[in-house]
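One chain of protein is taken out of this complex; the other chains stay put.
For reference, chains read A and B in written order, and residue numbers begin at 1 within each chain.
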Amino acid sequence: MSKSRPTYQPLKPDPTGRRHLLVIEGPPAAPGDREGFDETWVAAPGSPVSAAVAMRAFPTVQALHEALEARLSGETMGFRLYAEGSEAFVWDVFRRAQDAGMGRAEVFLRHVGAPVRRVYCVHCGTLNEGVAVNLVECQGCRASLGVRDHFSRRLSAFLGVQADAETPGVLPAAEAFAG
Amino acid sequence: MTIAFKPLETFRDDFSFSNSDEAILRFPFPFPEDRYRYTVNTEPHVRAGPSPAYHQVFDIDEHYIAEHRERALVLERDPGRCQVLPHMMAAQWDTLELIMEALALDYPALFTLDREGEAWRWINRPLNIDQAFVFGRPETLPCPPFEYITRQAQGDFTLQDQREGTLFMDGGMVTTQADWSLAFDLGMTFHEWHGPVPLAHELGVFDRALQYLLRLQLGHPVRRLNWTMTVHPRLDTSPELYPVWGPDRASMNAGNVGRTLNLRVELQTLFRLPRSNAILFGIRAYLISLEELSRVTKWRKRLHRVLRDLDPVLVEYKGLARYRSLAVDWLAPGDDGAPLSRGVGPDQDRV
Partner (left out) sequence: MIHGDPIIARIRESRPLSPTLKRLVLEPADGAPLPPAAPGAHVTLRLKSAGRAWNNAYSLVSEPGRRDRYEIIVRRVHASRGGSAHIHDTLAPGDLIDLSAPINLFPPAASARRHLLIGGGVGVTPLMSFPPLLRALRAPFELHQVCSAAERGVFEALLSPHGPDVHIHVGRGAIDLPGILERQPLGTHVFVCGPEALMEAVTGAAAAAGWPASSVHQESFAAASGAPFTAVLARSGRRIAVAGNQSLLEALEAAGVDAPSLCRGGACGECMIGVLDGAPDHRDHYLSGPERAGGALIMTCVSRARTPALVLDL
């Protein structure tokens, strides 16, 4: 297993932090247990706004990101950010937090849902979304990419490299990702 | 010293690259014993070592001008091979100062650095460069300082920012790499960018190496060697261009392996930088064909034994699977099995 591949834990408020915001790419997998977070934001069309907890709903992921950027620009030290959703979503949130000055000790991520990957084509730079098996045709340059376990947090993507470079036309069998 | 440059050599297309007798003898052969084991193996980088390649801070050899041209070609087609994140500007100037000072000191006939306060003048005779500029003001150079100076040095370079208890690779000039992508790895931590290396993580090699590097001090650089094999003397074996060089691996046969398969050695150097406190990582690649290397008897026999007995996991990771047995078969007749001296020296002074 590649050491660049992150491992994920269930999200709990970090006791060393003072304010805790959880953002979810919805609909939430487990809508019930959000104990201890000061606020929860959910990006999902038509998600129900719970009156009991401080929950804010956004119609799209993009809308959530815009609100997050505004929020981070005014926040102070002691803040912790938590993100749950697809791997591409949570690492996009991480990058936004990093741009706002937050470090790895202040942001907590959890990848839930289908084991699909965002794949970076090293030949043309295209990011291919929602890839479910370890062999994919690049949307940008049509190369047959083998998906490696090497992961970039900056790009929130896995590395894709021409799978038949050494023997053109001879491709390995595709395997679905387990997680 | 005078260097007989070979400015028209190529590392692509017709591959006219070759090593002179002197270049063969000074090659940084990496195997001190008959069996290869993965270790951290760093030592102080001082102006001394088993070959003249170690005797300067940054080694310049007969391939300097040709490598400069090759780098320019790569960057023209793919500018993304040189990237530095915005917070690393101090490290860029540190790098420019370090390389200019070192080259001017070690090769005074080739390079001159004149300084009056911040008004500097850099003369690079082999490349016909005479550049006046203001240290600290990027607009006075034709391109950013890190790119500017690494275009005039042999080998790849990366910049590491030290923070959060680890090193982050936050910049690089990477055009002569052995199969890793700067565009992808930019911003990774020490453990992340070494992720794909097999075996070493379990042995704790990277944990110890990181702790050692975090305490690297100004004025006390270190170095180590890394090695792999390349088909043709091709410097740019990037993942980006894998479809171009990948097919070469399957094109080897008993008839051509001797002149086409190259041992590729990286002399890696690590420097603490003064103002940024960052670490500069130099990756200086040397190539030698099996035929050229075989003219040194000890090296021919030792390489045979190393390849023959190499751990299969390393064979796979270093990309040698398709042609290892071809190489072993080509080298075997030249190995009589006699004991060889320890250490990397050639044990002969002509080829």
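Convention: a residue touches a chain if its C-beta (ideal position, glycine included) is under 8 Å from a C-beta of that chain, and two chains touch if they have at least 3 such contacts.
In this text, all values refer to a predicted model and were calculated from it rather than measured experimentally.
**Student:** Out of B:231, B:261, B:278 or B:344, which residue would touch the omitted chain in the full complex?
**Tutor:** Going through B:231, B:261, B:278 or B:344 one by one, B:278 is the residue touching the chain not shown.
**Student:** Quick one: which of B:57, B:209 or B:303 touches the chain that's been left out?
**Tutor:** B:57
**Student:** With respect to the chain omitted from the figure, which of B:218, B:313 or B:332 is a touching residue?
**Tutor:** Missing-chain contact among the listed residues: B:218.
**Student:** Could you pull out which residues of chain A are in touch with the chain that's been left out?
**Tutor:** Against the missing chain, chain A presents residues 16-19, 72, 74-80, 100-106.
**Student:** Taking the full complex into account, what residues of chain B touch the chain not shown?
**Tutor:** Residues of chain B in touch with the missing chain: 45-47, 57, 87-91, 97-98, 101-102, 105, 136, 161-165, 211, 215, 217-221, 271, 274-278.
Definition applied: only the chains that are shown with their structure count from here on.
**Student:** Once bound in the complex, which stretches of chain A touch chain B?
**Tutor:** Chain A residues touching chain B: 2-5, 103-105, 120, 122-123, 125, 143, 148-155, 159, 161-162, 165-168.
**Student:** Tell me, which parts of chain B touch chain A in their complex?
**Tutor:** Of all residues in chain B, those touching chain A are 80, 163-164, 181, 183-188, 191-196, 201, 239-240, 242-243, 246-247, 249-250, 322.
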